[in-house]
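Okay, structure first, notes after.
A protein chain is absent from this complex, but the other protein chains hold their places.
Here is subunit A:
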Amino acid sequence: MANQQPTSGNPRVDIEYRRKKSAEEMRYQVITFALMIFLTLVSFVAVGYGEFSGWFIVPFILLLAVVQVIFQLYYFMHMSHKGHEAPQIFLYSGAFIGAATVLAFMTVIWW
């Protein structure tokens, strides 16, 4: 970003605050990492259990996948931090346009 202040060399940096912030960040990462492993297990179980029909399993796994992508973007790639507005806009519009296209293809070409 054009107008960002450089963070290094600033005499008034609050080291204590920084340390607390990163500890908190670390905790979130561990939690989401555990959650992601759990979700992966769930999807394996959903397939392995054998009682559910494909009509349930496929959308269910897709849903879990979407959740994982969101975890990945927000907790591991720091999209929740400030200064990521532009990537967010582009990600969401890209996803939206892609989804609209797939929807149209499913309904118009291959109904």
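Simple rule for what comes next: a residue touches a chain if its C-beta (ideal position, glycine included) is under 8 Å from a C-beta of that chain, and two chains touch if they have at least 3 such contacts; residues count from 1.
Methods note: contacts and distances are computed from a predicted model.
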| item | value |
| --- | --- |
| Options "(2Fe-2S)-binding protein", "Cytochrome c oxidase subunit 1", "ABC transporter integral membrane subunit" or "Acetyl-CoA acetyltransferase": UniProt name of the undisplayed chain | "Cytochrome c oxidase subunit 1" |
| On subunit A, residues whose C-beta touches the chain left out of the figure | 1-3, 86, 90, 93-94, 97, 100-101, 104-105, 107-110 |
